[in-house]
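Omission of a single protein chain aside, the complex is shown with its protein chains in their original locations.
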């Protein structure tokens, strides 16, 4: 085992990042060291790279970002029993406190004192990453490394789609970035029909079509409400999965959801906005859910089963692959709006 | 049976109302004619009386208002089988279409084509009222006429409080008009603890104290968030039952609800307002519910059981009693802000 | 419209049936007369034909059996508004009372006073059948007549599979008669994986393979428990859908279900039997559900959506088609054990 490794580093409180050698993390008695095979880039990583207001408030440099990955166990602490060297794993990067009300009642995904590896401590854009045993997830051999590297955002999609009844229901997916695209596949796999994908970006609509959404609509041009009502016998859509965080998109979601329907909000608006609560929620008898992270670890089991079943074709959403050292190129690709999911390979491309 | 009866009538499209003789309603084969014993005044009736924008848009005079009542069956249509002359009854005044998606899937309370007796057709501020058999509710003899006359708003409170888990949970009731006051009693009866009542009006706070809420707070003066967090070990309240429709009250509700908590919205804001969805709902993993009417007829069965158990003391909320002919005085009393629930007696005060 | 029609008739209290001319049913103001296009044979029809103890107790001859069908509206009563002549329809044949506790709380499928068309009154093994408007289900044009004729048993399968969480879960389907076969397709369509089909009859196992169950096991020969535990990481199956009613099969279901799992019982045992409640249910923290009929009409909406999505290939289960006049041949085919679902055509084979 060498002393140092290649890693993406946010060295100080300004935009940009460096790819350089840093020490390999030391592990404690209950930790696992993972040799990263594939890491995946999230919008959050771009926020950190660009040093936007959220990042300025949250991130304490120096930091190795990266919270989506898979790899093989390189070493384990002496108290670790559930994995051994060589095991192929991913991890839930939200580290819950285990002691708050939420943690003690099965809601660790909304732990009051959560910290996130790759955001609050060094993450997976590196050759190695340290993970507490509690957060390790063993990958079933039937699942490919590419898919294993995107379990975090796929888990967001699964958590959102499965946050209520869905089989035999119609769903509108609002925003088709990577999580929205994954949600199309998930919705189909669990019996939702039809799937309406709502997206203003042309390139993302193209990907939504590749994911086989029954309706791909441009809210800037199409009369979304009219089309949805016609397709649903005038009733409206059963479920809205909101992935964009855009106020107009959210308001549209409330317009098209049926009375008694469900609106699951994952996309995060950057500031407060106006909504007609009486018409949107109250008279409709609607249910609105804030969705955060992935359920620990119910979502992971659901995901594993769906992936093993072969029903999830995520390939259209994975647009770019590159060595970790090209991280900066990846950031540039993301900004073109043409890339969806970018995979990074810290230890070779195969 | 006489030909005419005393009734409150909104004769034309302007403020005010008359108490005068009108024909007794004719019943069809599936209808029930009820001799009204006690009717109860709702805020909606004041909107109709004052001819506010909502009323101007919805009400088609002439109309006999009144949608909260109890009485005895005076006559039944030939196809009616579930009640007979003399039976003591109340009614669900939302008449559902029976054919839309919601009606066919157990959600008739949010029927797409609902009409409301006392709003869209002649109601219960009269000696007699006509009700379709499907909407009649037989009153258990253990329940007093006064309580039987307020099943509609009590049902709102029961529907709201019981719209999710509640036993062994803390609840904040935001707004203590009649429904909020009833909700305090219901929350206690179903094992909620502690109950925080939030109300800016001093007289209503006094009633909330009489209903024995553990905390009665004035959001205009008290540091509600601080008090709630201290009383809940820093976690926040499990449930918010919003009865006021006031934007500030709703925002406060989202501030004090715990991560993963429930916010049930019954009070209807009069216009759109701003909310920080990211902090209020999404990061919190909160569930927000629009609450409308009462579940047909699950809420009614729940109410009946709670009333029969003797656990609901609603008396502090019933502040005024008067003959139907004094309806205009009742409206004046409501406007003083000192009356909560006003009961009207069309056929004598006992 | 002629006066008489061809129908299967159970003329008196003994085994057998006749195919003969009978009067076409008269309809009332709220009834619909349907010209039957395809009817489908259920095991219940064989019980009636064979005059077994259940039939002797329940059936009052003369009776036209048949409760699975589709067809076109031939005439409507004067109060009927939701369908018109020519519409392609099926029907829920459980006629609920509408007034009992279950009917008034969204559980009409377990109405205390239900009657069944084709069991308690004349059914669909005829050129025409009379159905109350409330029970008519309009068929979406995307759904074929063959599939439209089996909505009743398909609805049993949908009701059972969707009676709890299922997406991303493993399921064992115990007994692969027609409903079990349909359940395999439904389970796959709603994201269950893997599907274990348990069946002692070789021909039915062959059909289960054609339905693409991941595991098709013979409880008489295979070590079901061992195979299931190996395939589920030692945990057991998440859900058991019991379609056989066989005591041994039910006990096996409880052996293989995981702790905290769900056992949904649709198949009806003919007499009491022994179970180790402590090990099977209590220590396991299992949930056991009695499943009866189809939810009115939630199951129907779910079914419609799943069928329209094209995810349900039911064709392997439909083994025989014949004109209604060959009903007796159909009974003989059923008894060979080689037929699964038999379709009857009262008005021509296309």
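Lettered A, B and C in written order, each chain numbered from 1.
Definition applied: contacts are C-beta pairs under 8 Å (C-beta built on N, C-alpha and C of every residue); 3 or more make two chains touch, one makes a residue touch a chain.
Just so you know, these numbers come straight off a predicted model, no measurement behind them.
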Touch with the omitted chain, as defined above, among B:64, B:241, B:303 or B:331: B:303
Omitted-chain contact residue, chosen from C:23, C:86, C:290 or C:337: C:290
Options B:170, B:244, B:264 or B:280, residue touching the unrepresented chain: B:170
Contact set of chain C toward the excluded chain (per top definition): 100-102, 107, 109-110, 112, 233-235, 245, 250, 258-260, 265-266, 268-278, 281-292
Touch list for chain A against the chain that is not drawn: 81-82, 98-99, 101, 104-106, 134, 296-298, 301
Chain B residues touching the omitted chain (full complex): 158, 162, 166-170, 189-191, 193-194, 301-306, 308-309, 311
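Definition applied: only the chains that are shown with their structure count from here on.
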Centroid distance [mean C-alpha coordinates] between chain C and chain B, Å: 42
Numbers and ranges of chain A residues touching at least 2 other chains: none
